[in-house]
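Shown here: the complex without one of its protein chains, the others still in place.
Residue numbering begins at 1 within each chain, and the chains themselves are lettered A, B and C in the order written.
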């Protein structure tokens, strides 16, 4: 059994990690920390875990995480970069579900995240945990930067196109819609039910923090710098991301076949029949990305629809997938839940 | 492996059965019928099942269900009573998720359901499938009448009180709230999103079909006829039932201890600490009933809060639980999913 | 034109007051204060008011409200009791939309609201602003305590019964369901979209602050102390309260006629045909209370369904109605909006 620790388990990625790991056949939940909730049973805060998770929240200053085999950081940005080093030195593997190690250029990171990076020396060794791109490096990674939710949906949707050089990478558009759980479990006015329900809006259009992450990933895949317009929207649903992607064809091929082949051995990417319309609930609570291709009016514009559950394939599920790869387990272990529909 | 057939798999209880049974360790899905969808892959209608359920819908006139070990009827009321007899004669066990065999008195049934009962001779032998009451009879049952969703939440909430004779059974009140999936997957105006969203209303106050079912169960438990006012409400959520129950204390005891003891060996009933407020999402997609007791202002009125997922403990999950009992399996087999929160 | 000031206009009752008053034919919006937003245009915070409300938020320490004809307090509990006295002394009339002057017994108020009352000497002169009960006193009131949302729906539903002495007032039950806007526009975790959406729960069952207010009103109407069990629930909708009320008949009459007569001259109470099911959207954004009576199975229990929009008849609309009465205007002035359906 793999001994697992979680730092910061009171948010949505934390409780989702607990849901998945408590059902994982090869995992022993060892400790979960929370400064504010220290001493309280986890199942008191999250009654869905009653009878399934017996842990209490530990005070982060008192618990010894260095005896874990792996530690997940389900913390706000800026925590893992302070604490990962000590754990890594002790031989513990680390997966950060926040953004601290996602951007390779510390200057870019600091510009978008508005703080000084505490461990720039760890960035180079961190592996960006998108298994569909970096599976080999993840196997031997000590530190994995788990991708953001939007970046997962958008990159998986664009990858076959930009890798193959068949579209104009100077003019990619990602119009993405996220459920409100993507904003986390922080008390804020704009994500109150009475603000976000029966309402729809874009946000962060001038520049969202996931933009440089997506641009970095797609540029690596393209072998050159790509230009992306990224517009996220807040959608009145709890879970789910729907990315609607637009690309201009620069060279013809059988795009459906391209996608099917690219992901033919991927357990968590599902290419739907051409011209399908995936809905977010078809992946709700499951670690799946479903993708469909369209070519409206047989024109030059490809439309790619890509859906994930932002808390699973977009966060906790992908983290467990990365853990499975790192420890040589079946990549699907603990991730076989069928999506909940309706 | 138990060979399972499903009659009528295009509704919400059908797809929920598929979700649970496809993950069940001892089940082989053998056939699923639908008149309207015959020939179509199940996963085309329900993309959440892509890659997990390979079946096509069978024409009910062409498939041989008599080779199954058990057949679930996830059909509208009035179908199972026509078809169960033949299957039972062939040695197939049957669980009806509709109401055909729930009411012991055929006259009462015909009055509330507005049709003639086609197999009144089967009613006596049918076991009402509430394991917390009838576990022993279910073990040897050939035909199980799976309880309704409201009846499950309301009976589990009232049972300890009426069994023990500590409350006034001439004046029970059940104010119940259901998610819209309880109305099924039928095209009807009043359950359209634009009708049911951002809206709340009672319905069926003069008399809902679940009233006689609840009254029957509580009267058996009380050993005498009980009087119940039952008011169901349509709630703008997909899944979940919240029953708020009111009873007047006629004799004092430690009610919290009474409930804890009554359900101490029940795997799917969870008594919360006194004066808790269970929310429906704490059981979303899980086969659990969570119950909390209150005694406001230390008066004579007990308030019991009882929550279930109407599609799981209120339908498909309870049906699987009954199957497990009938076949001598671990009662929790295939039902260990942790509720999905948020 | 009546010069109106609003103290504390950044919450939902504040913006709803603005919506109604900006369309009121006899009102001139004079000032609106907010400590935190001083200097900002109101329409920046609430874009729905763009082009319709030109005011900026004033610093409460700098604005002179004593030149207003009337001041509304749309503040948290505990503010109006500090500031109303000065305004009243200056001849300004005051309507408090919070709870400071609703409870006649300062001891009871202090017990439920957990603070010392700053102006107990004003309580006796304050008129409880439920026009259907106190219209005459409101006409000459200097200080009106605007009722709470639950108290409005519950009292209007019970009043004909308790006034007439036809039911057992030792055993009234109010099972009430509120939209999330009732919790206000405060950043709190439990009212986040991802917490409150697709979810249903009771809260405050041991004792909600609206209980003593309802009990006080019904006891006055009954001419004796009534006993009420009050269970509020949080419902995944923005606006609306649905109160489901239960009372035991102690003496027979034509209850439908009783209700129709009691409210025959009330412009904002609508008695539906017997055995109707009012939905909350039928009053959404309108200042109406719709009520329907049921007598299930012709038994001893009456079920009364009462719906309001918590922000209109349950708050801002009722406040405007009170203002109209206080200033001798048409009681419906500015309140003729037809509810928004769907």
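As a working rule, a residue touches a chain if its C-beta (ideal position, glycine included) is under 8 Å from a C-beta of that chain, and two chains touch if they have at least 3 such contacts.
Bear in mind that the values here come from a model prediction, so they are computed numbers and not experimental data.
S.K.: Mind giving the shown chains that are in contact with the missing chain?
M.R.: Over the full assembly, the chain not pictured touches A, B, C.
S.K.: Pick from B:71, B:221, B:238 or B:269: which residue touches the chain that isn't shown?
M.R.: Checking each option in B:71, B:221, B:238 or B:269, the one touching the absent chain turns out to be B:238.
S.K.: Hey, which of B:198, B:270 or B:331 is the one touching the hidden chain?
M.R.: The missing chain is touched by B:198.
S.K.: Considering the complete complex, identify which of A:118, A:173 or A:333 is in touch with the unshown chain.
M.R.: Considering the complete complex, A:173 is the one touching the chain left out.
S.K.: From the listed residues C:262, C:290 or C:313, report the one that touches the chain absent from this view.
M.R.: Of the listed residues, the one touching the omitted chain is C:290.
S.K.: Just to verify: which one of A:12, A:46 or A:230 makes contact with the chain not shown?
M.R.: Going through A:12, A:46 or A:230 one by one, A:230 is the residue touching the chain not shown.
S.K.: Which residue among A:67, A:86, A:199 or A:250 touches the omitted chain?
M.R.: A:199
S.K.: Considering the whole complex rather than only what is displayed, give the residues of chain A touching the chain that is not shown.
M.R.: Answer for chain A: residues 171, 173, 175, 177, 179, 194-195, 197-203, 205-207, 227, 229-231, 233, 235-240, 242, 244, 246, 248, 275, 277-281, 284, 294, 296-297, 299-301, 303, 305, 307, 342 touch the chain left out.
S.K.: Write the list of chain B residues that the hidden chain touches.
M.R.: Counting over the whole complex, chain B touches the hidden chain at residues 12, 179-181, 183, 185-189, 191-198, 236-238.
S.K.: Since one chain isn't shown, list which residues of chain C touch it in the complete complex.
M.R.: Spelled out for chain C, the touching residues are 12, 15, 19, 22-23, 46-52, 181, 185, 197-198, 238-239, 270, 272, 278-279, 281-286, 290, 336-342.
Keep in mind that, in the parts below, only the chains that are shown with their structure count from here on.
S.K.: In graph terms, with chains as vertices and touches as edges, which category applies: line, ring, star, complete, or other?
M.R.: complete
S.K.: How many angstrom lie between the CA centroids of chain B and chain C, rounded to a whole number?
M.R.: 39
S.K.: Just give me the whole-number Å value for how far the CA centre of chain A lies from that of chain C.
M.R.: Their C-alpha centroids are separated by 45 Å.
S.K.: Which residues does chain C have that touch at least 2 chains other than itself?
M.R.: 179, 194-195, 197-198, 236-238
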